[in-house]
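Selected chains from the complex are presented in situ; the others are not included.
Labels A and B are assigned to the chains in the order they are written; within every chain, residues are numbered from 1.
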Amino acid sequence: MTEQKKRTTIVLFSGDYDKAMAAYIIANGAASYDHEVTIFHTFWGLNALRKEKLIPVSKGFLENMFAKMMPRGADKMGLSKMNFAGFGPKMIKNVIKKHNAVPLPQLIELAREQDVKLVACTMTMDLLGLQEKELLDGIDYAGVAAYLADAEDGNVNLFI
Amino acid sequence: MTEQKKRTTIVLFSGDYDKAMAAYIIANGAASYDHEVTIFHTFWGLNALRKEKLIPVSKGFLENMFAKMMPRGADKMGLSKMNFAGFGPKMIKNVIKKHNAVPLPQLIELAREQDVKLVACTMTMDLLGLQEKELLDGIDYAGVAAYLADAEDGNVNLFI
């Protein structure tokens, strides 16, 4: 009988650089210990999956406002603490560089190389007016049912 | 032998509209997949259970200040991001309406119809000076011991 793989399922709700870093560090760790890992991006966490380039799509007025106010991609996200109008993220990125740690965009790439399943929550994409072509290519799209199916047999479930 | 029901237990610590929405969406999803679901409201999460109407109760000075500064009920809660002095919640409520999504007060009603157990943490009620008659009727009251009893055999445990 084959042993079932352990499973780590993370809801990334937060749009903060530091919290997303924590999510991806845990996800990459779990993947390297051979867990099946899913990160389910919802609400502001979707911003980590946005392409940096402005993708021209037609949107309603409110959706356009959200799109403009929210950061385009992991590298543009702010900190949950000590953001200081964008100075905090610079400090963090400087110490990451100095200590040879891995910045968030590369943590996301690494996760993809390790087959971490990156899921965008379709319900909140709809709410915030985000469209598939604005998000990274090759990710999955799903709703709360798929999240629960992953999580209910999981070993490590986190909401970040 | 009857199979044991799966169990989802959520600590709702946050008093943010968007985080509470996420908690109740997951809870309602889990309930519709036949999980036993508990939302344990503690600290600012208790505000989601407050009645909208001002209930006259006698309180100490500090408790009165907390009561006045905290939102009365789910509909009055702010956003964790982009709150913009109350404009953010209006935007979210507008897109919820536009996309036929379910606003938070109705998500809470739906949870009650689905027998999601709504618990108010008695220890933090005491700290913040909230009294039973200020909270929705028919909810449960418990402390950390009851939370742990629910959570320790659970499948999905989240802190939101």
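Everything below uses one rule, namely that a residue touches a chain if its C-beta (ideal position, glycine included) is under 8 Å from a C-beta of that chain, and two chains touch if they have at least 3 such contacts.
Owing to the predicted nature of the structure, the values given are computational and were not obtained by experimental measurement.
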{"item": "Full complex stoichiometry in copies [only 2 chains shown in place]", "value": "3"}
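Just so we're on the same page, only the chains that are shown with their structure count from here on.
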{"item": "Touching residues on chain B, where the partner in the complex is chain A", "value": "6, 8, 18-19, 22, 25-26, 29-30, 33, 35, 80-82, 91-92, 94-96, 98-99, 101, 155-160"}
{"item": "Complex contacts: residues of chain A adjacent to chain B", "value": "11, 13-15, 42-44, 60, 62-63, 65-66, 69-70, 123, 126-129, 144-145, 147-148, 151-154, 157-159"}
